[in-house]
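One structure follows; several queries about it will come next.
Missing here: one protein chain of the complex. Every other protein chain is in place.
Here is chain A:
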């Protein structure tokens, strides 16, 4: 059984997000959690309000970047932070729900704003043990 998890990896000026999981969808969910964790502590964000997200891309790597950028757009335009994600994939089409709440400076103490997901260190792969890894650097 592969446990889903996320982590950050270093980039000189910015931050790398990495999601790992038993399925590609789970790895995408974990990468999204890693992205919120750049901004604030995940435990501080109540998953109260749901937002639907759809995107489509020519390959899985571009799809990861599109997914994270769709979240960045929702975070920015709605002034929200998200702490729970459900992703389902149908080929190169992604449907997802993100749950979160409005940014509250006192409560969330947001460290930095995420400007965009990039193609730097971009990787979506399945290793020999069958676990999926999805990662890229995000610009902050």
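Things worth noting here:
As a working rule, a residue touches a chain if its C-beta (ideal position, glycine included) is under 8 Å from a C-beta of that chain, and two chains touch if they have at least 3 such contacts; residues count from 1.
In this text, contacts and distances are computed from a predicted model.
Note on the omitted subunit: UniProt lists it as "tRNA-splicing ligase RtcB", one of the names in "tRNA-splicing ligase RtcB", "RNA polymerase sigma factor SigM", "ABC transporter permease" or "2-oxoglutarate oxidoreductase subunit KorB". Seen across the whole complex, the unshown chain contacts chain A at 8, 10-15, 39, 58, 62, 65-66, 69, 72-73, 76-77, 79, 102-103, 105, 108-113, 115-120, 122, 137, 139-140.
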